[in-house]
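Missing here: one protein chain of the complex. Every other protein chain is in place.
Chains here go by letter, A, B and C, matching the order in which they are written, and residues are numbered from 1 within each.
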Amino acid sequence: MLDVNGIDLHYGAAQALRGISLKAERGKVTCVLGRNGVGKTSLLRAIVGQHPVSNGNISLDGADITHLPTVARARGGVAFVPQGREIFPLLTVEENLETGFAPLPRDQRTVPDDVFSLFPVLNNMLKRRGGDLSGGQQQQLAIGRALVMRPKLLLLDEPTEGIQPSIIKDIGRAITYLRGLGEMAIVLVEQYLDFARELGDHFAVMERGSIVYTCDRSSMDEGALKRALAI
Amino acid sequence: MGAFPLTRLLDKASAIFLVLLAIFAIAIPTLNLLVPVSSGLHVSTYLVALFGKYICFAMLALSIDLIWGYAGILSLGHGAFFALGGYAMGMYLMRQIGSRGVYANPILPDFMVFLNWPELPLYWYGFNHFAYAALMIVLVPGLLAFVFGWFAFRSRVTGVYLSIITQAMTYALMLGFFRNNFGFGGNNGLTDFKDILGFSVQADGTRNALLVTSCIALALSFLICRGIVTSKFGKVLVAIRDAEARTRFLGYRVEAYKLFVFTLSACMAGVAGALYVPQVGIINPSEFAPGNSIEAVIWVAVGGRGTLTGAVLGAFVVNYAKTFFTTGWLSPYWLFVLGGLFIAVTLLLPRGIIGTFELRRTDKRNLSLSAEAPRAAE
Amino acid sequence: MEPKTTSALLYLDGITVSFDGFKALNDLSFLIEPHEMRAIIGPNGAGKTTMMDVITGKTRPDAGDVYFQQGAYDLSKLDETEIAELGIGRKFQKPTVFDIHTVEDNLLLALKNDRRVRATLLWENTSAQMRRIDDILDTIRLAPLRSRVAGSLSHGQKQWLEIGMLLAQEPKLLLVDEPVAGMTDAETMQTAALLKEINRDKTVIVVEHDMAFVRELGVKVTCLHEGSVLAEGTIDQVSTNDRVVEVYLGR
Partner (left out) sequence: MLSFNGRMVALVVAIALLLISKTLANAGPFEDALVGLTTDSFSDTADAIEALTATGDPRTGPLLEALKDQQLLFSTEAKKVFIKDPTGRIVDAANGQAVATLPADIENVRLNNRVRGLLDAALGSLSLMAKEASQRLDAAQAVFKSRDAAALPNIDKALEKETDTRVRKALTEARAAIVLYSPDTNAGDKIAAISVIRDRGDQDALGLIDGLPPDLPPDVRKAAAAASGKIQSTLAIWNAVQNAWYGLSLGSVLLLAAIGLAITFGVMGVINMAHGEMVMLGAYTTFVVQEYIRAHNPALFDYSLFIAVPLAFAVAGLVGIAVERGIIRFLYGRPLETLLATWGLSLILQQVVRTIFGPTNKEVGNPSWMSGAFDLGGITITYNRLWIICFTLAVFVALLAMLRLTRLGLEMRAVTQNRAMAAAMGIRTARIDALTFGLGSGIAGIAGVALSQIDNVSPNLGQGYIIDSFMVVVFGGVGNLWGTLVGAFTLGIANKFLEPYAGAVLGKIAILVFIILFIQKRPRGMFALKGRAVEA
């Protein structure tokens, strides 16, 4: 599904990613772990196309998307749940969801039911402004909004950051459900190890812009993983 | 400004420019006065006046470049300062007419007699003395700029907001000066000048003298600008232009710097206007028209914002083109050319003629500049 | 404790800052002794940047005291410029050198001097100041690049120039925010060395995520979490502290 191959990324002269390679498969959750400032978000920005890569290539379903603009990637099935949610503050919840219609043909422009079954709270505040929602609700809205796009690839950037435990559970459940559907590949960027550990099929730990440790759910060595993460 | 070591003031480009200007200032009068009309080398008095006009425009361009090119302040109202200087000079020239006016009133200018004003309004007093007029030429634009800038910069009005209110300012002034009861001759403005400092403004000698004076004024303001931009002050200005917040954080009082340079630039524009009036023989409210101010900005853009020689060059090139187009059958196309110029320069030549030229010459390391161009604009 | 009698150069006590409900700093207190170097770590949203903002006067604390120089100055009453003049210099995360000025001019602008219009207009370079600039250039290892345009420097070099500009203001206290983000390993180690050198005669606070770098510094570490101090001590003490490990591995 997603195949990131040895990419570098620079902000001006500063290098944020160094030869990162990453794979994500349909129906699987790939967790990218690491402390803040190690380049996790930069990796997602590179995949979404919000920042150009200076080396390497990215392909989706075998098609090279390295140089496609963000819009084209989104229309190609890449859905992004950014860090800090980035809800459209002045749009209602409903309108926020509807922004996800953009890539869809007219006849498919409906909000899938499972969005509301996963996050019933959204159903009750359709007319509320996105900006008036609590952090947790916004996070759910952001995920729901991404699902409206019927993505092939779902990118989640620290969905648990600053969110109360109950909602973290809902989000975890949602991710498990989506994984179960087997329709999309999921890339989950996290600092919260326990959360990631429950959901992940593959794990990659980043440090100073490179991947320093990878493992599968089966072959996971807790200690090694923690050591790779610890400070 | 004499305090500055010449080496810093005169880099190669500015030295060349000053020499050319000097040659110009000597050649034109010679060719006009000494070469017989019959000779092909003779320069007509019309041309002398025309060149004089260009020189004044070059000064205006210089004043705009100083604030736009180096401090990132885009004023769309600099024509106002130019015109105010012009009016101050015009008032002096009006008073010089004395009883030679149509109504032969020794004190009142014709238009006041015509509007049967009882006596001279207070703000006309003193303009019969050149010294006083000269003072006003610098003071009035300077004061307006100071008050205006003091409000604007202190409340951190920047970018397009500043541009728009400067345009509103000159627009308001235009409306005002169009009114007869403002006492500046309404829409006819001030004209029919007789003589300046005792010399007839029509005389060839005077015209050449005015041209030379303008050249000297241009040279001086050029040196002043050089002095400023090469001083530490100039470095601070550029710093403000490129990273205002950062500069403020370094402990510089940004608004003070902007205010100073804005006021100075206004005074310079005022002098330019003052020299312009006797050479064209009229000053009227249309000089305040927002269009004029923006046109002056494009001179700078064409020549190369942030390069003093560029500003001067731009003023000459564009105005020569204007003369070329507006005299003769091409005239209907001039506005297309001018309009096209605005678009072409901003899209294709953001650094202007000189700027692009310099970029070519300087080595790769400066290439990062072009990336700064947009930021410089804000 | 009566602030006037503190021996600390920088004294923060019970600082609280909240942005619409969310507490960025929550009763934060710590001391920096003169000539100390302190490393500050902490996960996202721990309040590191807000703390810097409070010290430099960019943000006003809702509650608490910020005193500078043995309690001589109450920073919460001064504005950015005044605080800068007091001798607190800050280096931002993103290097913000003046790209089109040369390395030398960047330092010249930063040099501690009369900042008023008249002064800069009539400014003449004196040998003393030139020497000062040379010294800094040596310290930040940019002497050979003095006449290069700053925009053309590498990321690491920009960061050093930034630090140099900080030094030029002759601050008593340097706040250095993520100096090594985006640097190569070599640059990172050089930066550590540079900071240690600076620390010989200046007080330094470094905020950094890069643990290799913090280790290299080998100074007292303060770990912030949710706006207050979670742990303090040597890097080893802190990194083995269970709660620190926990906040870094998750909630």
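The rule we apply is simple: contacts are C-beta pairs under 8 Å (C-beta built on N, C-alpha and C of every residue); 3 or more make two chains touch, one makes a residue touch a chain.
Because the structure is predicted, anything quoted here is derived from the model rather than measured.
A.B. asks: Give me the visible chains that the unshown chain touches, in label order.
C.D. replies: So, taking every chain into account, the missing one touches A, B.
A.B. asks: Identify the residue among A:Gln50, A:Thr66 or A:Ser210 that touches the chain left out of the display.
C.D. replies: Looking across A:Gln50, A:Thr66 or A:Ser210, the contact with the absent chain belongs to A:Gln50.
A.B. asks: Which is it among A:Arg75, A:Lys152 or A:Arg217 that touches the chain not included here?
C.D. replies: A:Arg75
A.B. asks: Residue by residue, what part of subunit B touches the chain that was omitted?
C.D. replies: Residues 74, 76, 148, 151-152, 154-157, 159-161, 163-165, 167-169, 171-172, 175-176, 178-179, 290, 294, 297-298, 301, 332, 335-336, 338-343, 345-347, 350, 374, 377-378 of subunit B touch the chain absent from view.
A.B. asks: Which positions on subunit A touch the chain that was left off?
C.D. replies: 48, 50, 69-71, 74-75, 80, 82, 86, 88-91, 95, 98-103, 145, 149
The rule is simple: only the chains that are shown with their structure count from here on.
A.B. asks: Setting subunit C aside and leaving every other chain in place, which groups of chains remain linked through touching?
C.D. replies: Contact components excluding subunit C, positions unchanged: A | B.
A.B. asks: Just by CA atoms, which chain is the most central one?
C.D. replies: The most central chain, going by mean C-alpha position, is C.
A.B. asks: Centroid from C-alpha atoms only, then distance subunit A to subunit B, rounded to Å. What do you get?
C.D. replies: Chain centroid spacing, subunit A to subunit B, equals 58 Å.
A.B. asks: What is the distance, in whole Å, between the centres of subunit B and subunit C, each centre taken as the mean of its C-alpha atoms?
C.D. replies: From the centre of subunit B to the centre of subunit C is 46 Å.
A.B. asks: Which part of subunit C faces subunit A closely enough to touch in the complex?
C.D. replies: 41, 43-45, 153-156, 158, 178, 181-185, 209-212, 238-239, 244-245, 248-251
A.B. asks: Within their complex, state which residues of subunit A touch subunit C.
C.D. replies: Interface residues on subunit A, with respect to subunit C: 10-16, 35-38, 158, 160-162, 165, 168, 190-195, 208-209, 226, 229-231.
A.B. asks: Which of the residues in subunit B end up touching subunit C in this complex?
C.D. replies: That would be residues 3, 228, 231-233, 235-236, 238-239, 242-243, 246-253, 256-257, 260, 364-369, 371-372 of subunit B.
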